[in-house]
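Note that this complex is displayed minus one protein chain, with the remaining chains in position.
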Amino acid sequence: MKLIYRLLFVFLPLALILLFALGPYIWGFVSSITPEGEMYVEGLRYFPRNPTGENYARLFVKIDFVDNLADSFLVATFSMLFGLAFSVTASYSFSRFRFRGRRFLLLQFLVINMFPVVLLLIPLFVIFSRLGIMDTYLSLVLAYATFTIPFSTWMMTSFFNAIPYQLDESAMIDGCSRFGALVRVVFPVAMPGIAATGIYIFITAWNEFVFASVLTSRDVRTIPIALQNMVGQYQIAWGLLTAGGVVSAIPVIVLFFFIQKQLIAGMTAGAVKG
Amino acid sequence: MRRTISLTLALLLVVSVVAFATGGQEAQEEQVVRFWYHFDDPETALTPLITKFESENPGISIQAERVPWDAYYQRLLTAVAAGNPPDVAQVKLWWQPQLVELGALLPLDSYIAKWDGRDDVYDRIWELTEYTDGKQYLMPLQMVVLYMYYRVDMFEELGLDIPTTRDEFLDVAKALTRDTDGDGEVDVYGFGIRGARGGHDWWGSFVLSSGAEFFDRFGNIGLTTPEAIAANQWFIDLYREHGVSPPTTPNDGFREIVANMQNGVTAMTIHHIGSARGMHDALGDKISAFPVPMGSDGVWTSFGDEENAVFAATDVPDAAFKWASFLAEAENNALWQESSGQVSINKSNANLPQGDLDRFFKATSDSTPFAGVLPAHPATAEFVEAVWPATMQRAFLGEITSREMMETFAEHFSE
Partner (left out) sequence: MTTAAPYTFLSPALIVTLLIVFIPIVYTISLSFMNYVIWKPNEIGFIGLRNYIDAWADEVFRISLGNTFVWIIGVIALQLALGFVAALILNQRFPFRGVARALILIPWVTPSVITALMWRWMYDGNMGVINDLLVRSGMLERYVPWLAQSTTALPAIMVALMWQGFPFFAVMILAGLQAIPTELYEVADVDGAGIFQKFFRITLPMISPILFTTILLRTIWVANSLDIIFIMTGGGPGYSSYTLPLYSYIKAYRGLDFGFAGTIAVYLTILLITVVTLYVIRVVRTEDRLR
């Protein structure tokens, strides 16, 4: 009975969701190992007659995909650190203090997020050109801060709100300063939330396209730009593109695999006793 | 915590300063020409051409950057708007009006007058690329002319002749549209129409040859005359009434058009020499080409082009022109075409052997005399990129009539 229940309510839906999540990739993978000629000429096939690893070889040998991976990794990591560093204290403030202008400030963090990215492009381009930071990691980290800071501030405010206020108070009674309470007591408890927000920033930065296409060119070239580079006016190197997609997803998946243990670890620390 | 934050920041600054410093160091002694281009194949590089140029022109170095096609014009405009465009960039003819009106381009007449290579470029190309103010802003780079691809085997099977007029074309297309495996569903379509962005070339071949013109010789818009609306209706009917184009037509882009041709879903379509290699590799002798058929009022096919423009903001105009003109010289241009798969703009390259693609080069040269371009008007870029596809698709879906479609175009150009 228990088994049937588990089968019906855990394993079956799990399998369906995984299939949905992975289906396009499985199909993309099949396309990526299908020789280009075979793909168009022979129509739909569920497995190529002559599977080939040629696209993956091209990806690494002829196109500097490793450099692109490194650029994306650096940009995403710095964006994450930058975004978190600036928004953690802000969220703490929103969550723990009641002060003049709080609602207004909280709201402005929301409202500025509503402006379409395309219209921030030109002003930012002008500003960054003047500062002489075009085509650097810094330009992307700053550009991504336009959405990561407001976003993380909101996200983490709600995570902090879920943490009982008594926790800070008891820490302060024990002699911690306000900042000490934040670092020693609230942080560890909020870790899953902070990690989730961090992952969000990381992934968003990893995949961001519009800013990267305008603010960087030669020295910094992230994965989405490298992938976009494979789309021509007349031809789409389909096999190459899906190979790139598969490869670019791997580091993030691995990363999350480790971080999600961290998520659980934060919980089992057992601080959420209220 | 504070310390970690400041450490992170410091690290960040150091990294970006280093990245910036290493990026900008070479700029001191020699003249650097920043060049933007787009190639379809990510692996093709300009390296041999750049090496050749730099050894012939000591003191100038080329900083080439391949910009993805989909983002190309947007990036170019952003860079122009921010006052930081490249020195030279590959451009399309239909962008010229906007770029000139923005004051972004440098007139090249005085440079061209002193350049030896002028006479080796086809006169027709100079005519087509000259701007309406009488100045020459563009250095020709490559060209293509659109023609009709067709399936020789299917024509033979049905005993069809190559159509030379619009009416013959319709008959042929209808005959080719059929059910070949007997399941009651049409599985081969006579003519692959590109209904998505870029399909104005297909449309133009039938509508602009049959009474419609963007601007008549008095400068009035000639898109809403009864003949123009009828010609447009005829084109819409290819899809709606006669069904000679696949059901996916409204969203078919270049990739779909070619794939349909290669795997036998369509028997004819329009494109240029750029896809000849792929077609030939996929279909061999089963595919060939002929010039587009005549309309009720002449023949029109699209002249596809690429030019290089020198930007007015450049600090190194002489070096920039040198590079742009270098690429328009026969020997170098032939090298360029090896990467782009298109046609050289030089007369002296006309007789280069083309091997197994001869029939497509012949269709190209047969079509050149009546090849035309879209009007040199600042509204043309938006027409090509957004207005034509959306309006055409609505007409294909029956949401608007032929008249409404042509009136939309007329209005777009009259603003």
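All chains are identified by letter, namely A and B, in their written order; residue positions are counted from 1 within each chain.
Here is the rule we use: contacts are C-beta pairs under 8 Å (C-beta built on N, C-alpha and C of every residue); 3 or more make two chains touch, one makes a residue touch a chain.
Note that the structure is predicted; figures quoted are calculated from it, not measured.
> Just to verify: which one of B:G103, B:G284 or B:G298 makes contact with the chain not shown?
The single option touching the absent chain is B:G103.
> To test your reading of the contact rule: which positions on subunit A touch the chain that is missing from view?
Residues in contact with the chain left out: 6, 9-11, 13-14, 17-18, 20-22, 24-25, 27-28, 31, 43-44, 85-87, 89-90, 92-94, 96-97, 99, 102-103, 105, 107, 109-120, 122-124, 127, 142-143, 145-146, 149-151, 153-155, 157-159, 161-162, 165, 178, 192-193, 195-196, 199-200, 203, 206-207, 209-210, 223-224, 227-228, 231, 236, 238, 241-242, 244-245, 248-249, 252-254, 256-257, 260-261, 263-264, 267, 272-274.
> Can you list, in ascending order, the subunit B residues touching the missing chain?
Looking at subunit B, the ones touching the missing chain are residues 70, 73-74, 77, 81, 97-98, 101-103, 185, 195-197, 246-252, 256, 259-260, 263, 265, 378-379, 381-382, 385-386, 389-391, 393-394, 396-397, 399.
Criterion: only the chains that are shown with their structure count from here on.
> Taking each chain's centre as its mean C-alpha position, how far apart are subunit A and subunit B in Å?
Comparing mean C-alpha positions, subunit B is 36 Å from subunit A.
> Please give the residue numbers of subunit B that touch subunit A in the complex, ascending.
Of all residues in subunit B, those touching subunit A are 1, 4-5, 8-9, 12-13, 15-16, 19-20, 22-23, 38-43, 63, 65-71, 74-75, 78-79, 81-84, 254-255, 258-259, 262-263, 274-275, 278, 281-282.
> Which residues of subunit A touch subunit B in their complex?
37, 40-43, 58, 62-63, 74, 78, 81-82, 85, 121-122, 125-126, 129, 132-139, 141, 179, 182-183, 213-214, 217-220, 225, 228-237, 240
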